[in-house]
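Of the protein chains in this complex, all but one are displayed in their positions.
Letters A and B name the chains as they come in the text, with residue numbers starting at 1 for each one.
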Amino acid sequence: MELLSILSPLFFGLVAAGTVVGIIFGAIPGMTATMAVAVCLPLTYSLGLENGLALLLGLYVGGISGGLVPAILLNIPGTPSSITTTLDGYPMTQNGEGERALKIGITSSLVGGLISLAALYLFAPALADFAIKFSYIEKFLIIFFALTVMAALSSSLLIGIFSGFLGIFISLIGAYDISRGGNGELRLVPEFLEYYLESGFSLLPVLIGLFGLATILIDAEHGMKDAKELSKIKIGGAPFKLSVFKGQIINLIRSSSIGTFVGILPGVGGSAASILAYSQEKNFSRNPDKFGKGAPEGVIASESANNGLTGGALVPLLSLGIPGDSTTAILIGAFTLQGIQVGPLFIGNNPITWDAMIIAMLVANIVMFLVMVFAIRHLAKVVTVPKNILFPIILMMCVVGAYTINYGVMFDVWTLLIFGLFGYLAHKIRLEIAPFIIGFILGPSAEIYFVKSLESFGTFSIFFTKSWIAVLLWVLIAVSIAFSISVARKKKRIVD
Amino acid sequence: MTGLFKSIAAAVGFTAMVASPILASAADLPSNIRLVIGSKSTGGDTYQNSAIIADALAKKLDINVKVDAVGSSEAFKALQRDSRGTTIMIFHDQSYLGNLYGVRGYDDIFENYVVGPTVAINPGNAYLVPKNSPMQSMEDVFAAAAAGVRVRVAIQAGGVSEIGFSAMKNAARIMNPGSEANIVPVNTGSQADKNQLMFDGQADVINGSVQANEQFTHLAASDQKAMRFVWLTAREETIEQANPEGMGNTTSEELLAFTTPNVSVTFDGSTDFTFDKEFFFLFNKDMDADQIAAIDAALKEIFEAGEIQKTQKASFFIPNYKPQAEASAYLKAKRDQYRQVIDSISAN
Partner (left out) sequence: MSFDSPFHVTVDFSSSHLIFPTIIAVILGVLFISILITRGSTILATVTNGTWWPAGIDHARFFGTLALTVIYFLAMPSVGDIFPNTGLGFYLCSIPYLFALSTLFLRERNRRTLMIAGANALIAPSVVWYILSELFNISLP
C-alpha cells in the first residue's frame, strides 16, 4: 500500500479526534492517557492498522499533554508524569498567571513532543542498541539519580529526605512483585490487611488522594472560606510572550532529551522523566530559590520532558518489541490485534506503517497545541467555578479514576481516602509531600534493580565497575547531591 | 466501545434500561456479565483471547460481556465473592501452576472453582539462546550441564515461565543424574528483563515466545540482540494446526523443528515433556449449573459455526474448545503430570 493512500481525511480526522479525547482524559484528575488508549483499543480492530494507530497515537499524545491543565490550575496532577508541573504551575495560578502558565506548558509540550519525535524517526534503531547497554545496575543508578531530586525539592533537607524514604518504604508494602522478578512474598503487611494489600497501594489512587482529597480536606477545615478569593484571581495576569522562552533553549533541549531518553529505557517509568528534568533545571539554574514559587523554567522543564516521553517510549516498542511505558504496553495490543509483530525487524518490514506513525505523531502534537491554545481561555475559567460545585465534582472524578485504574478494584477507592487523610496529616506535621510521592513512585523500581544487581553479580563494587555509563551516572549523582546541599546551606544562611 | 450504537439506542430509553430485569430471559444468564482475567495487561495474550471469546459470547447470547484485566489475585477475589453468574473468569495454566509452585494467592482451582471449558491455546512458549552461543540446541544444553557447565536460564518464577525450566531439570536428572544441579534459574520479570539478561551475558538460555522473539532470530549473528530458538514446549499437533505461514518470517513447518519429537526434553525417559498454554473459564463453585451449561452450550455452537477459529488463528492462537466436564478432567490430569515433574526435581 502506498503511503499517500493511507493518509486519507479519515486518518487525519482520527488523529485529531484521538488527540482531543486524549486531552480530555488527561485533563480530568484520575483519568490517564493509559486509560484513554485502553478504552479505545477495541475500536481499532475494525479501523485497520494505520487508522487504528492514528487514533491511539492521538490519544497518547493528547493524554500526556492534558495532564498539565489540572496540575497548573488545581494543583492536582492529571497524570503521574505531571507531578513536577504542579510545583511551579500552581504557584503561578495563585499569582494570577494561570493562563500564562498553561501557555508556557503547552508550548513546552509541543517542543518536547517534536524533539522526541525527531529522535524517534532519525535514531530509533541506534537508540535501542544504546538502551540495551543499560542493565539492572545502570537502571538502578538512573533511579538513584532521580531520587536525589528528593533533596532538591525539599524545603528542609532532613525532613524532605525523611519524607522521601517514607514514600519508598510505603511503596514496598505488599508482595515483592513476581511479574517484575520478585518472589511474590508479602512484607510490611499486618495480617488482618493481607487480603487487601496483596499488591500494595496503587500509584494513581495514592497520587489523587495526596493531591486531590487532601487539598479539599485542608480547605474544608478552613470552612471553604476563601471561596471568594479564588474567584478573584485574575485570569490573564502577566501576558504570555514567547520571550519567556528566551534563555530557555538549553532547558528545552535538555529536558526534552531527558524525557526521550528515560522513555527509551523500559521499566524506568514515565514519571521519572519529568522528575529528572525538573531537578536538573533547578540544579543548573542561577537562582534555584525561585523554584516552587512559580518559576516558568520549572513548568518548561517538566512539560517538555513528559511529552519527550512519547517519542522515547516508542523506540523500544518499535525496535525491540518492548514497551517503554504503561501506555505503549497497550499499543502492542493494537499491533497484535492486526497480526503485526513488533520487534527488531518492524521498521524495515513495515516502512509505510512506520512513516504513517511518525506523521500521526507529528499531526497529534500540532493538533494538541492548536486545540489547547484555543481552549485555554475557557479552561482557565475553571478556577472561577465556586468551590462548593467544583470540589465535589473533583472528588467524584477521583473516585472514578481510582476505581477504574485497575479495571474495577474497590480497595483502590479506599486507598484514595487513606492517602487523602495521610496527606492532610502530613500537612499538619510538616512532612513534605513532593519528596514523599517521588519516593513512592520510584521505590519499587529501585528495589528490583538493586536486589537483582546483587543477585546477578554478588558484589557491591559492581555498581562502580560495571561500565563507563555507571561511572558517568555516579558523577551526575555526586554533582546533583552537591548542588542540593549547597542550595540548602545558602537557604539556611538567608534564614539565619 | 463495541456497543456504541447499541448504547446510543439505549440512551433514548434510559429509564427502561434501568428498570430492565437483571436476568435476560433466554438462558437465565445475567444481562451484564463481567469477565475478569488473571492478567493485568490489556495488551497481552490473555486479554486478547478473552476479548475474542467475550465478543462472540455477547453476540451469541445477546448480553453484555465486559472484560476487566484486574490480575490474578483480584480476579480470584471477585470470582469468589459472586456466585450469581455476574462475574466469570478466564485464565490459563498459571492458575494451577501457581498453586503447584506454592505462590501466594493461588488456591487449588479444582477444589475452589468450577473449571472449564477450554477455548484456545497460545502455542508460542519457547526457550532461546544467543545466536552465537556455544549451545545451539537442547542437546548441547544437556551435554553442557552433564559436563559440569553452569547453564543459567532466565525465567519468571512460579508458573508458566518456570514449568519448561523445571522440565529441563527433570530431563537432565533422568539422562544424567546429578547434572540437573547445573541448570540454574535466573529469576526475573517481563520479557524485556529476560532479553536484557541475555544481552548482558547474565543468562545462557531465556524463556520467551514465538510472538515476542521470532524477529530476533532473524538478526545477523554478529548483532548483540540475535537469538536462536532451541525449544518450543508446544505439542507437535498444536503447531500443526497453526496457519501454515506461522509467525513473521518463520513458517509453521520451521517451527516444528523445535518441538517434540525433533527436540526432545524427556518427561520420564520414554515420552517427551510438552506444555501448551491453554486458556479456560473458571466459575464460582456455587454458580448455578444451568448458567454454566448455558455458557458451555453457547461456546459449543460458536465453535461449531467455525468463524471464531479464523479470528483466533489470525492472532496465532490455536482454537481448542473442550466442553466443561471434559476440560476439567483434562486439565486436572495435566496438572497431576506437572506436579510429578516439580516433585521429582525438588526431591533432591
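Keep in mind that, in the parts below, a residue touches a chain if its C-beta (ideal position, glycine included) is under 8 Å from a C-beta of that chain, and two chains touch if they have at least 3 such contacts.
On a predicted model such as this, the values are computed, not experimentally measured, just so you know.
Residue in contact with the omitted chain (choice from A:403, A:422, A:436 or A:483): A:403. Listed residues A:216, A:300 or A:313: the one in touch with the omitted chain is A:216. Contact with the undisplayed chain is limited, among A:393, A:472 or A:485, to A:393.
By the touch rule set out above, chain B reaches the unshown chain at residues 1-4, 7, 10-11, 18, 22, 30, 32-34, 64, 66, 68, 82, 84, 86-87, 157, 187.
Contacts to the hidden chain, counted on chain A, fall at residues 35, 39, 158-159, 161-162, 165-166, 168-169, 172, 175-176, 182-183, 185-188, 213, 216-217, 220-225, 227, 387-389, 391-393, 395-397, 399-400, 403-404, 407-408, 410, 413-414, 417, 421, 428, 443, 446-447, 450-451, 454-455, 458-461.
Assume only the chains that are shown with their structure count from here on.
A straight line joining the Cα centres of chain A and chain B is 33 Å long. Touching chain A in their complex are the following residues of chain B: 1-2, 34, 40-44, 47-48, 51, 68-71, 73-74, 77-78, 103-105, 156-159, 186-193, 195-197, 199-200, 202, 211-216, 218-219, 223-225, 247-249, 314-316. On the chain A side of its complex with chain B, the touching residues are 38-43, 129, 132, 135-136, 175, 177-186, 195, 198-199, 266-267, 316, 320-323, 329-333, 336-337, 339, 341, 343-346, 406-409, 448, 452, 455-456.
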